[in-house]
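Just one protein chain is left out here, and the rest sit where they should.
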Amino acid sequence: MLFNFATALVFLIFGGLFVLLNLGISRILQARNPHPVKISTYECGELPEGESWIQFNIRFYVVALVFLIFEVEIIFLFPWALVFKDLGLFAFVEMMIFVFILLVGLAYVWAKGDLDWDKPQSVPAPELSQSYEQKEVTETVDS
Amino acid sequence: MRELITTLANGQTFLANLPEVVLNIIFISLGAVVLTTVCAVLALVGVYMERKVSAHIQDRVGPMYVGGFHGWLQTAADALKLLLKEDIVPALADKKLHFFAPILVFGATLATFAVLPFGRHYVMSDMNIGILYILAISSLVVIGTILAGWASNNKWSLLGAMRSAAQVVSFEIPASLAILVIIMAVGSMNLGEIVNVQVGGIHKWLIWKFFPFNLLAFIIYFIATLAETNRAPFDLPEAESEIVAGFHTEYSGFKWAAFFLAEYANMFMVGVVGATLFLGGWSSPFGDFMNSGPFQIFWIFAKAFGLIFVQIWIRWTLPRVRVDQLMYTSWKVLTPFAFVAIIGVGFYMIL
Amino acid sequence: MTVGLEHYLVLSAALFSLGLLAVITKKNAVTVLMGIELILNAANINFVAFARFIDTDLDGQIFAIFVIVTAAASAAVALAIVLNLYERLHSINLEEADSLAG
Partner (left out) sequence: MSLFDVIFYLFAAFTLASAALMVVSKNIVHSAVGLLFSFFGVAGIYVLLAADFLAVVQVLVYVGGILILLLFGVMLTQRITSVDMRTGTLQLVPAILAVAGIFVILFRVIRTTSWNIVPEAEAQFIPTAEKIGYLLMTDFLIPFEIVSVLLLAALIGAAFIARKGT
């Protein structure tokens, strides 16, 4: 058992080392032309505006919350699934009660609309102004 | 792997003189190096395949020039180019975390390769809770993504990272529940044992067992992993029309390549796990025919690349979904159906 | 094998102390929560160590699983409260949040 986990750990470390090694190689090979514009924050060529702070929607939190609760449920479901073959009906009923209680929670957040993200409202397409349309047409003809 | 080491230690080679601990360390490191290379090469193959398949789907030819035959060296040349590129770190970025995030993401991806069975004896770490380990270690990738987005100190990076994290965690639940169906049927979390019950031909594959519930579970698993690897039609975190390149907007050079390699390695990992759980893993679909030694590696690769091909095919067929549709798919379609599959299999097994 | 129960217990005690330090010194509510998680981890190490060295049944490990579950539930509720607080006060500094008037 220790051998298996040690192997996994070595793999994790080697993955990191692989990136480090290549970063080192890259450091030797790469061209370096530092320029203040290069290291400014990228905003599609515009000058960066404001701080990179966005008021995130609280729904991100609710999704993470529902995920966490179900993740915890899953850590009980896995050992249950291992012994399910042997224990049969009894274990099945127990687990169904467990799952049902948690599905009530899912039903709650579902009914309260916590899982609905804001849908884009279907706005009728704005009428194109006459002059704009004409300009488009003439430009195409010209080119 | 363990047996191999013991045989070598007991054999009449020069290796027999070394203590077992040293042998273990040598072999684990060797395996790690080999699989790191395999992982990188697989990512390159995956990128090449994506380009070629997408090109043919769109009725063009894709890269044709580099390396002669159908541009097969194109991705290798791209990798070389990425090594030569300047590594730009934004002035406002958190330098330490900016550096650390790609390492974490690639390391976590490679760590999942340790337990993947490429054949009856070709598995580095035959862990008894292998599949749970994969689920656990994959969550490090999410953390790496959030850290990368935050460390870049860029609006789009952060928004992309949050989107990516929310998406991955939402789809992790249906994926885990679909995997659970297999564990119920086999009674083991060891990937090797899961394959062992499927040896003997295509009719023994677990996807056909408990029809139609395992098939349903496979479909759920496939869709969920599609979203977990940020593939189209669920590639919102990288929706270039909305948020530039998502969480790796501020990454360049090899740090960016690390994310890219990790993404394709993840695709491959997901394909191998899907093939192992549902499609017989390394076993041949024709019973004993071509089921020995190296053929096992061929079969697992063929199945995994088959799944990757379907992923690419879907990417170039379907348009991107909206965020609300994404959440709808995960919580209101896949999760309830995954529970239906579990309950259905439970009934099958009791009756 | 020289590493025994006491080594694990000392490690756990040290981890507990660090968590406690975070809880009593930090002003930010989220950091305080992180400290609480450290304390729970320390307790878990004790449970598992006892399960290994004193009571070789797995009861200690099951307890640890229940502790993890409780930690998850408490983190979920606590963070919800923190978010709520932030919406009201636009700060999650615990010194400013000592009013019960809501």
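We just call them A, B and C in the order they show up, numbering each chain from 1.
In this section, a residue touches a chain if its C-beta (ideal position, glycine included) is under 8 Å from a C-beta of that chain, and two chains touch if they have at least 3 such contacts.
Being a predicted model, the structure only gives us computed values, none of them experimental.
Undergrad: If I'm reading the header right, one chain is hidden. Which shown chains does it touch across the whole complex?
TA: The chain that is not shown is in contact with A, B, C.
Undergrad: Decide which residue listed in B:103, B:123 or B:137 touches the omitted chain of the complex.
TA: B:137
Undergrad: Touching the hidden chain in the complete assembly: which of B:53, B:158, B:258 or B:277 does that?
TA: Once the missing chain is taken into account, the touching residue is B:158.
Undergrad: Kindly note down the residues of chain C that lie in touch with the hidden chain.
TA: Counting over the whole complex, chain C touches the hidden chain at residues 1-11, 13-22, 24-28, 30-31, 33-35, 37-38, 41, 44-45, 48-49, 51-56, 58-59, 61-62, 64-66, 68-77, 79-88, 92-93, 95.
Undergrad: Tell me where the left-out chain touches chain A, residue by residue.
TA: 1-2, 5-6, 9, 51-54, 56, 58, 60-62, 64-69, 71-76, 78-83, 87, 90-91, 94, 97-99, 101-102, 104-105, 108-109, 112, 114
Undergrad: By the contact definition given up top, give the residues of chain B that touch the hidden chain.
TA: 21, 94, 96-97, 100, 127-129, 132-133, 135-140, 142-143, 146-147, 150-151, 153, 158, 162, 165, 169, 172, 189
Quick note on the criterion: only the chains that are shown with their structure count from here on.
Undergrad: Quick one: chain B and chain C, Cα centre-to-centre, how many Å?
TA: Here chain B and chain C have centroids separated by 33 Å.
Undergrad: What is the distance, in whole Å, between the centres of chain A and chain C, each centre taken as the mean of its C-alpha atoms?
TA: That gives a centre separation of 27 Å.
Undergrad: Would you mind listing the residues of chain A that make contact with two or more other chains?
TA: Within chain A, residues 71 contact more than one other chain.
Undergrad: Multi-chain contacts only, two chains or more: what residues does chain B have there?
TA: none
Undergrad: Within the complex, which stretch of chain A touches chain B?
TA: Contacts found on chain A: 1, 3-16, 18-20, 22-23, 25-27, 29-33, 36, 38-44, 52, 54, 56, 60, 63-64, 66-67, 70-71, 74, 77-78, 81-86, 88-89, 92, 95-96, 99, 103, 106, 110, 115-120.
Undergrad: Taking the touch rule as given, give the residues of chain B at its contact with chain A in the complex, in rising order.
TA: These residues of chain B touch chain A: 1-2, 24, 28-29, 31-33, 35-36, 40, 82-92, 102-104, 106-111, 113-115, 124-128, 132-133, 137, 153-159, 162, 165-166, 169-170, 172-173, 176-177, 180, 183-184, 187-189, 244, 249-250, 253-255, 257-258, 322-324, 326-328, 331-332, 335, 339, 342-343, 346, 349-350.
Undergrad: Help me check something: in the complex, which residues belonging to chain A touch chain C?
TA: For chain A paired with chain C, touching residues are 58, 61, 65, 68-69, 71-72, 75.
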